[in-house]
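Structure record follows, encoded as structure tokens.
The complex is shown incomplete by one protein chain, all other protein chains being positioned as in the whole.
Moving on, here comes chain A:
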């Protein structure tokens, strides 16, 4: 299974995302922001970083990259897409997910190993977790506060689309401690912390992030 990882100018975690795909047993495919061709990949990861310098707003300029036109179109036809950190911000700016990410309420960039509870395993990217499983993966952001209207928040909760919630303290002021959300069909997921940095004992706090990548591979094989 071929998983595309987009590199925007300013992406930082594209290499780690490709490595996570490889360790999970998939074939990582490097995609380029200015190339609208998705090269036949079976899913796409939008990695963390500071696309286009995060000028204007996080993810606002990346949304208009040629590759995003193709991602939005393919996502509409069911292509699984995972946006991590800056990728989550891009998914919101592209209207593939509701809400927006604003500057952390603590007014600082936060970098720590973050406890999370996986709230939904009915997404393409989280099926390999157990419902309610508590995990630790790195978090590093300055604009990670998830905001949305009460109506949207209620809808996300009611439809089981809150994918993960912060435990042991909310690091950035996200409404209702939300760390990640999914599209209605569970194929598009945005997550502020970084599962791709927790796929090997040597280089992360553990391997709690790996199921994000094994989940999508299993979903693609059984599709």
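Quick note on the criterion: a residue touches a chain if its C-beta (ideal position, glycine included) is under 8 Å from a C-beta of that chain, and two chains touch if they have at least 3 such contacts; residues count from 1.
Criterion: contacts and distances are computed from a predicted model.
Novice: Suppose you had to identify the omitted chain by its UniProt name; would it be "Various polyols ABC transporter, permease component 1", "Chemotaxis protein CheA", "YCII-related domain-containing protein" or "Phosphoribosylformylglycinamidine synthase subunit PurS"?
Specialist: "Phosphoribosylformylglycinamidine synthase subunit PurS"
Novice: Given the contact definition stated above, which residue among A:45, A:92, A:124 or A:164 touches the chain not shown here?
Specialist: From the options A:45, A:92, A:124 or A:164, the contact with the absent chain belongs to A:92.
Novice: Specify the residue from the set A:38, A:91, A:135 or A:148 that touches the hidden chain.
Specialist: A:148
Novice: Among A:31, A:44 or A:60, which residue is in contact with the omitted chain in the full complex?
Specialist: Reading the full complex, the residue touching the unseen chain is A:60.
Novice: Touch as defined at the start, partner being the missing chain; which of A:37, A:105 or A:131 qualifies?
Specialist: Result: among the candidates, A:105 touches the missing chain.
Novice: To test your reading of the contact rule: which positions on chain A touch the chain that is missing from view?
Specialist: The missing chain touches chain A at positions 56-57, 60-61, 64, 92-93, 98-100, 102-107, 145, 147-149, 173.
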